[in-house]
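A single protein chain has been omitted from the complex, and every remaining protein chain is retained in its original position.
Each chain gets a letter, A, B and C, in the order it is written, and its residues are counted from 1.
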Amino acid sequence: MKTVLVTGFDPFGGDIVNPALEAVKQLEGYASDSFRVEVRELPTVFGRSIEKLRGYMEELQPDLILCVGQAGGRTDMTVERVAINVNDARIPDNASQQPIDTEVVPGGPVAYWSTLPVKALVKEMTEQGIPASVSHTAGTFVCNHIFYGLMHQLAVTGSASRGGFIHIPYLPEQAARQAGQPSMALETIVKGLRISIDAAVRYEKDIVAVGGQIS
Amino acid sequence: MKTVLVTGFDPFGGDIVNPALEAVKQLEGYASDSFRVEVRELPTVFGRSIEKLRGYMEELQPDLILCVGQAGGRTDMTVERVAINVNDARIPDNASQQPIDTEVVPGGPVAYWSTLPVKALVKEMTEQGIPASVSHTAGTFVCNHIFYGLMHQLAVTGSASRGGFIHIPYLPEQAARQAGQPSMALETIVKGLRISIDAAVRYEKDIVAVGGQIS
Amino acid sequence: MKTVLVTGFDPFGGDIVNPALEAVKQLEGYASDSFRVEVRELPTVFGRSIEKLRGYMEELQPDLILCVGQAGGRTDMTVERVAINVNDARIPDNASQQPIDTEVVPGGPVAYWSTLPVKALVKEMTEQGIPASVSHTAGTFVCNHIFYGLMHQLAVTGSASRGGFIHIPYLPEQAARQAGQPSMALETIVKGLRISIDAAVRYEKDIVAVGGQIS
Partner (left out) sequence: MKTVLVTGFDPFGGDIVNPALEAVKQLEGYASDSFRVEVRELPTVFGRSIEKLRGYMEELQPDLILCVGQAGGRTDMTVERVAINVNDARIPDNASQQPIDTEVVPGGPVAYWSTLPVKALVKEMTEQGIPASVSHTAGTFVCNHIFYGLMHQLAVTGSASRGGFIHIPYLPEQAARQAGQPSMALETIVKGLRISIDAAVRYEKDIVAVGGQIS
């Protein structure tokens, strides 16, 4: 029986509720014959988020780790392919830190690949009616930070576990407060995340499928 | 007891199912103490769609008419404010007609306002978490055509009934087949339409609220 | 010899320079065997802008009137097809007025068509490498206001002169101050406006060309 750790971020920027977190929480206890999901919350804070994540990884010894964050303005579920070793905050985090062009892990490699089967996740989601695509940038804020921290932790501990990051769109109630922004219903997001977890467990290696970007 | 006529368009451009129509069909029988909804299907065809609509209006004598169509690429529920007297098809309709710069009603006025309380509809939807805005163009294809035809019919018959048009976004399963397009879940759309019908019945006249566009 | 009146708006929203006005000013004295351009400035103010425009029309007795305004966020030169009888300001004008859902001309028709050959203007511009399209909404702020005021004035005076409105994108220096906005170089805009004037003089009636919008 595999353990799947799924994380979401706590409320951010003055909000009391983080709707992205609500989506993630709905996965608590999601399970099949071969896996069971554990959900944990991370602070939207540079540094502390990675410490927390390491703690949960030690506690749960997960076989698969999926970190989830929100990417306001994106239209679909975006499976991140690569994490980069930079913190470059456009706005302060929840601890009022705003690092600019510092390293996530001093001396670490420039980047890590996701070890999730990103193309398979996109294929499974789109085939089941969930808009999804591969993304080649997770930004430079806490989302990329935790993604890099996760992949670095797996690399330095020589872990056989796999991990990655998925960005989700705004929820409708968020888009309703700011004209012109795309959104996705909670149910659609949760379904997409379930499909992703199923696929990540099932595909030991990625499929070969068109999904790159010209620029 | 008021009768509310809601229309949707039949499948278009080779599709077997028109997902927008599916949303509209879910309103069949939607009712309250003061109204009851009747749903009818219209062909995506210049001319014939208006004839059909006139037939349904005669049959049902509705107090309120809400025509619904799909606007692929839009992010939210858009309540159309104005219908214009032009047919200008970028692609052929379901009867292979492609009129260019002809009039919907020869000699008719340039435009008609919606007689729905458009600002009230937007306010009610956004307050209940449904992304929505006022739109000042319903395009120049069959959606604007039926909207103009509806308002003209109400005007020339001196009817006290009110009418208007709402554009809905792609559904997720449509967006899943074409990268980068925004979408909205069926449930969100149906909820938005229900709120719109409630508000259209309740508000005899529109509210004063910011909702214009600079350009 | 025909007289072409071209108008631009004065600086708006705290700016000292209105770059759109700069583009318009470069047309001063632009002429051919058959026409000569006169440029005038209009205040970004509901009401007063129309009074000013009427004054210039009396003074110059133009055969052709082209009003130009800026539509920040659009990617191309948009030739407006229809002006609607509504003032609905999202922000205050230069005289701190913010009308909501009032009429431009009380009791006036819902809308007026541009009497410029809009498809011909778009065809000529795009063939000469200037991104351009027909637009079916000029918004509900001062741009639509002056456009409606212009067309109403021509209509009520029974004038044989023709008129219309073109929206231009941000200039690069404006886009440089706000991430992600499209822009167009002054030279490209001026070239597009010159082509438009040439075409508006040359085409007495519009061409038949695909250029509508589905929604």
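Heads up, the rule we're going with is that a contact is a pair of C-beta atoms (placed from the backbone, for glycine too) under 8 Å apart; a residue touches a chain by one contact, two chains touch by 3 or more.
Being a predicted model, the structure only gives us computed values, none of them experimental.
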item	value
Chains in view touching the one left out	A, C
From C:Asn18, C:Thr115, C:Ser183 or C:Ser215, residue that would touch the chain that is not displayed	C:Ser183
Which residue of A:Thr7, A:Thr75, A:Asn94 or A:Thr140 touches the chain not shown here	A:Thr140
Sole residue of C:Ala23, C:Leu42, C:Ala83 or C:Met125 that reaches the chain not shown, by the stated touch rule	C:Met125
Full-complex contact with the absent chain, from A:Thr7, A:Ser49 or A:Gln70	A:Gln70
Those residues of chain C which, in the complete complex, touch the missing chain	75-76, 125-133, 172-173, 175-177, 179-185, 187-188
Chain A, residues in touch with the chain not shown (by the definition above)	69-74, 81-82, 84, 86-91, 100-101, 109-113, 119, 136-141, 143, 167, 206, 208-215
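Operating definition for what follows: only the chains that are shown with their structure count from here on.
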item	value
Path length in the contact graph (chain B to chain C, fewest steps)	1
Most remote chain, CA-based centroid, reference being chain B	A
For chain B paired with chain C, centre-to-centre distance based on mean C-alpha positions, whole Å	30
Chain A-chain B separation of Cα centroids, rounded to whole Å	38
Centre-to-centre distance between chain C and chain A (centres being mean Cα positions), rounded to whole Å	47
Chain C residues counted as touching two or more neighbouring chains	none
